[in-house]
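Notes follow once the structure below has been shown.
Only one protein chain is missing from this complex, and each of the others stays in its spot.
All chains are identified by letter, namely A and B, in their written order; residue positions are counted from 1 within each chain.
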Amino acid sequence: MAKVTIDGISIEVPDGTTILQAARMIGERNTADRHVVPPAMCYYSKLKTSGGYCRTCIVKVTKGSDKDPRPMPKPVASCRTAVMDGMEVANTTDPALIDARNGVVEMLLINHPLDCPICDQAGECHLQDLSYENGKEASRYEFERRTFDPIDIGDTIKLHMTRCILCYRCVKVGEQLTDGRVHGVINRGDVAEISTYISQAIENDFSGNMIDVCPVGALTDKTFRFASRVWFTKPVDAHCNCENPKCSGNAVLWMKGNEVLRVTGRKDMWGEVESFICNTCRFDRKDVNAWTIEGPRKIDHHSVISQGHYQLKREQALLASPAPNVPELAKRKELKDR
Amino acid sequence: MGRKLLFQHIDKPGIRGLEGYRANGGYRSVEKALKTMSPEAVLEEVKKSGLRGRGGAGFPTGMKWSFLAKPEGVPRYLVVNADESEPGTFKDRYLMERIPHILVEGMITSSFALGAKVSYAYIRGEYFYVARIMEQAIAEARAAGWLGKNILGSGFDHEIHVQVGAGAYICGEETALLESLEGKRGNPRIKPPFPAVKGLYDCPTVVNNVETIAAVVPIVNDGGEEYAKIGIGKSTGTKLISAGGNIKRPGVYEIDLGITCDEFINSDEYCGGVDGRAFKAVVPGGSSVPIVPYEMFLKTPTGENRLMTYESLSEGGFAQGTMMGSGGFYAYNDAQCIVRSTWNHTRFYHHESCGQCSPCREGTGWMEKVLERLEHGEGRTEDIDLLWDIQRKIEGNTICPLGDAAAWPVASAIRHFRDEFEYHVTHREKVKDPKHFAREPFRKSAKFATA
Partner (left out) sequence: MSARTRPITTTEGTKPFSFSEAGLAECKALMARYPEGRSKSALIPILHVAQAENDGWLSVNAMDAVAHVMGLRHIEVYEVASFYSMFNLHPVGTYVLDVCRTTPCMLRGSDDLIHHLEKKLGVHAGETTKDGMFTLKAVECLGSCGSGPMLQCGAGYHEDLTIEKVDSLIEQLRARNSRTNYTDR
């Protein structure tokens, strides 16, 4: 076991745990301590060898360990750095680190289209959250942005490369979940792109999970595109007895009335799906009778989706108060600022 | 006249072939090591020599070797980094082209010390003809029994393979090189684990520069202590410097570490001074190291003569010093425009960024665009501060050192030549002329300015 302290909060974790995992353990122990958790755009605990690329999870190691207390000279990627006993880490408490992370966010955004109003991912986009928390109100980038034409990779998935931040998660899905990867990263540097090279469909029972792991709107579900804003839908937990032995059958149905608009995996508090589902469940099982409904999906109150119309209590509370509810809004803003 | 350890016989007839090389004392280190020494003893000599990695980082070679993990039943590899791509650097090409057997010999002796049965020389793709020369040398060595099974009856087996790249500066980064050698994209790996533990094919691996491995030959022949007698402090032995730019005598020189910078740049034995005008600036170690004004290259901040050593070149830190780097030396005369050169540097890094991590992928292109604008008379004063801020956001925040390498030339150019950047904003029309050169309005002598 190793004791690690992040922003002054300590936890004992098994050897080999990364700083990011340790931070998440702190956040899971007490949600009030969630601020110690660095943002992660490319790391995905369910995908091997993920992480290290986006650099948003960088932290400052102010003390290496009890044995060797020297601080680390540069910020390190918390998702790929293992804790040492006695390590001390700054995530939100070091101004230089915050400046560096803001720099990373700015870099991620300079070529991102900022087309959130027409992007299907809006409302559940990790880059949106990240830029809200760590970004600036205006970009200093004045040059033409990199663009690509959106393409269909199969009947069910749309690839909008312009929005991609090259997190490599979908490539890892192809490698680790499907029976053979047909897409990858081609070219190099800032013209690198996710591609199948020759236009071809990605046909595999588990390819749809690429959509769930995509942190931005680069990979979207064609069966749901433009059907509804996600915050106007009602997410419910449901399961089915899927015949595919690799499919967990545990899903979220995103509903409007009795209509199932979209099916996704269930995401945990860090935005990662808990278990992967097959394409049949995701794209074809759109009849509510094909599912056993478990109840409303608990959505984090930070999320815009939680403002939907299914959590009666909250809705009534808002309706009952004289509009606009300034203290309520201010409180939420304050929470967001943390 | 300095001692020559690597280049001693370079002009001898037939030195490129095995016969000529052998006639001049070649392969003695293999005989000595395999017949009379243990692997540990070879390592000990390398440690004693104080040899530091000649590829750019200057990490002590003996220490690097001693980190090599040695789990039972797992092969170990030596990989020679001949992906020489750092602008300004062409020493390894010269060495391999002229005297290929010294690298073969060094690889055998070093592999014996490391316990590697197979070693690879990864040569950049553009040097295809050099790879042919190396292959030829390896074939000769194999035919003569210097490679293969049970070399010299010692029980040590060794094979060397030459691998060619295909055009990617990033493959000079050791983990990107290993990826490329495994037949993948040259994306640097995230460390740890380091190659000494998990390198080529997940096996313990040492990656060394061509010159480093060649230097093992004289170290084993004459002893580490003898080698360490050359040089000053922690800069021991000789170093190959490839010199270019606006000097009279471009070429590759083997210098004793510790000669003065003035001697190197101005004496007729080496660079021979400026090519007709006056020196303005120097990049002593390849494009990644900070550019410094000529006067600052000659003198340390305390006014002493600066020496060609790792320590002396970096004296004064980034504010007033630079680095030895890989020994890719080039000098600028006063007809050269620093903004244009910085734009050129940045375009290079933009082109060579692998694209894995965000600050380098996006930041290098951004810097290039801002610099292009400045160079073409379309910039604004704020652009200079913007550039400073972008490079600051890249440095230290990337997976591999390419980010730093892209940031330092920009930072140092602004630090020392800010007036030229400002001139590009205030004299937009003048700099639009492609033949403009930024001389008259600027310094006559170096300012030891910090930014």
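By definition in this document, a residue touches a chain if its C-beta (ideal position, glycine included) is under 8 Å from a C-beta of that chain, and two chains touch if they have at least 3 such contacts.
Just so it is clear, the model here is predicted, and its values are computed rather than measured.
Every shown chain touched by the omitted chain in the complete complex is listed here: A, B. Taking the complete complex into account, B:E182 is the one of B:E182, B:E225, B:E304 or B:D385 that touches the chain left out.
Residue B:E352 is the one among B:E105, B:E173, B:E254 or B:E352 that touches the chain not shown. From the options B:G244, B:P290 or B:G379, the residue with contact to the chain not on display is B:G244.
Considering the complete assembly, chain A touches the hidden chain via residues 146-148, 180-188, 190-191, 195-199. Mapped onto chain B, the footprint of the missing chain covers residues 75, 84-90, 93, 118, 124-129, 132, 161, 163-169, 180-186, 201, 242-246, 250-252, 283, 287, 328, 330, 332, 336, 340-341, 344-345, 348, 351-352, 354, 365, 434.
Simple rule for what comes next: only the chains that are shown with their structure count from here on.
Work out the mean CA point of chain A and of chain B, and you get 41 Å between them. Chain contact summary for the complex, chain B toward chain A: residues 168, 185, 190, 350-359, 361-366, 369, 386, 392-394, 396-399.
Interface of chain A with chain B (complex): residues 51-56, 58, 73-75, 77, 80, 100, 103-104, 106-108, 110-111, 140-141, 143, 165-166, 185, 187-192.
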